[in-house]
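Worksheet: the structure to be examined is printed underneath.
In this view, the complex is presented without one of its protein chains, the others remaining in place.
Think of it as A and B in the order they're written, each chain with its own count starting at 1.
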Amino acid sequence: MKTPGKMLPKIWVFMFKKPVTVRYPKQRLEPPEKLRGKMKFYIDRCISCGLCARDCPSTACRMFEIDGKKRPVFDLDFCTFCAQCAESCPKDAIEMTAEFELAHYKKGEAIVK
Amino acid sequence: MARVKLPIGPQHPALKEPENFTITLEGERVVDVDIRIGYTHRGIEKLMESRTYTQNLYLVERICGICSYAHVVNFTQNVEAVLGVQIPKRAEYIRTLVLELERLHSHFLWLGVAGHEIGFDTLFMYTWQDREVVQDLLELISGNRVNYAMNSIGGVRRDLSDDQRKKVLEGMDYLEKRAAYYKEVAINEKTILARAENVGILKPKIALKYSAVGPTVRASGLTMDIRRDDPYASYAEIPFDVITTDTCDVLGRIVVRVLEVFESIKIIRYLMEHLPVGEVTMKVPRKIPVGESISHTEAPRGEDIHYLRANGTERPERYKVRTPTMANLPAIAEMLKGSYLADVPIVIAAIDPCMGCMDRVLLLKEDSEKPGDLISWERLRAYGIKWYAQRGWEA
Partner (left out) sequence: MGGIDLILALIYLLVFPGVVFLFTFSLFTEYMDRKLYARIQRRVGPPFFQPFADLVKLASKEDILPEKAEGFMFTAAPIFAVAAIFAAFLYLPIVSTTGLHSFNGDLVVVLYLLMIPTLALFLGGWYSGNVFGQKGGMRVASLLFSYEIPFFLALLSPALVVGSWKMADIISFQQTHPLTLIIGVLGFVIAVVSLQGKLERLPFDIPEAETEIVAGPLVEYSGRRLALFRLARDAEMVVGTGLITAVFLGGPLPLVSLQPVVLTWIVGAVLFLLKTLFVILLLILIKSAVARIRTDQMISFAYRWLIPLTLLQIFIIIIVRYAGWIP
């Protein structure tokens, strides 16, 4: 006859060990370096081709007239952090950093220019 | 005893996603089940028609959170078939790696959810803790824990470094130990056996009649696995076994999924040792020529079929998705008849329901309509106002 409670040995051991919860924000886990977080835009490499805005799946990247040239503006409220813009850019003007703590209070606050 | 109609869902702690099962009960026995779907229909198939193929890559992922990569693989395989290109071997291997990692995380998640449905919260917490290892690996490889955005049309977007390979192998060693522990506990723990044995029986003939797929049908003894029947990505070159048991009940499904974890670990180890060198992506044109294609993969829940019709422009003309949960739903009605009320959550959870994947619009016909009539916007609005007025709320 099988008795219930097969997990009891492990349970007894774990009762005395520390919990595995990471007490965020006092403790943090380091994200890997290639995490797709907020993007960084190098305006001097941009050639205004518009490929980033064409390929963005969520209209986060849109082209606006800035200083006489068309430049992309990234709205983080819409962004899905897929990095397609970084991939489509022929001049590597867009780079994804690992910054992911991007919460903000108002719509339209987080813009990358 | 009198028959009681009990609505399970759409909001219910047993269901992870909204769905309505109206159960007719006689005492504690289920006599009849009436299923209604449509609570999370998002219209993705229609949305895909107005986006380019590159944009669709990211929309297809979001059909589901747990089996997202299977959908992306299907999509890219469809487009690559229409284009007639063959992607590099290293890309195929990396795709298979992420597919198997996804299967691992999905099965661990499922074990935890099944434990939670029968009240075994300790198992739930332990399996989800181990699943974190898989999630960390996926984050390392692809940059995100869910919705990996790993594919591009023509290959994968990121390469695998040697360091990541080592980490994957380390992770596999840890997971194998934990999976062995769960195998011992799940099959030998008396209370789990009491809840899962002889519950939710699905005989092979009925499973075939209702075209069930995935571990649900493999637990009834049928060897149906797309990875073996119609290999895609690099499954043709990898030795692995298709796990079946023949107990036809929930316990069989638990056993099948736990043993599949071992098979996935075996596959991943093979992939990591035999990774070919080469390119990971290739250039493809933006406009896809006219053509049709069907592609199916073995998602963690079963067979997932996608159909694409391209018409020479940048946007697909028609895309259709049929997910495994859609195929398993009619089988639920058969499984639930004759079982106890207490078994309903575990039987529903045993097919690993993912309603987000599968939802369709459900049209309910009123008596005055002709069959097959589409409801217009004005009639729908009037229906809504009337419904609320009947319950005492004024518009």
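We take it that a residue touches a chain if its C-beta (ideal position, glycine included) is under 8 Å from a C-beta of that chain, and two chains touch if they have at least 3 such contacts.
This structure is a prediction, so every number in the text was calculated from the model and none was measured.
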item	value
Options B:Ala180, B:Ala342 or B:Leu380, residue touching the unrepresented chain	B:Ala342
Of B:Trp110, B:Tyr126 or B:Tyr232, the residue in touch with the unshown chain	B:Tyr126
Given B:Ile118, B:Ile201, B:Val217 or B:Met335, the one touching the chain that is not displayed	B:Ile118
From A:Pro19, A:Gly68 or A:Gly108, residue that would touch the chain that is not displayed	A:Pro19
Those residues of chain B which, in the complete complex, touch the missing chain	4, 6, 12-14, 28, 115-123, 125-126, 129, 189-192, 194-195, 340-345
Chain A, residues in touch with the chain not shown (by the definition above)	4-8, 11-12, 14-17, 19-21, 23
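By definition in this document, only the chains that are shown with their structure count from here on.
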item	value
Distance between chain centroids, defined by C-alpha means - chain A, chain B (Å)	25
Chain B contact footprint on chain A (complex, rising order)	2-7, 10-11, 20, 31-32, 34-36, 54-58, 80-84, 87-88, 96
Chain A partner contacts - residues on chain B that touch it in the complex	51-52, 54-59, 122-123, 126, 129, 139-140, 143-144, 147, 149, 152, 157-158, 181, 184-185, 188-191, 193
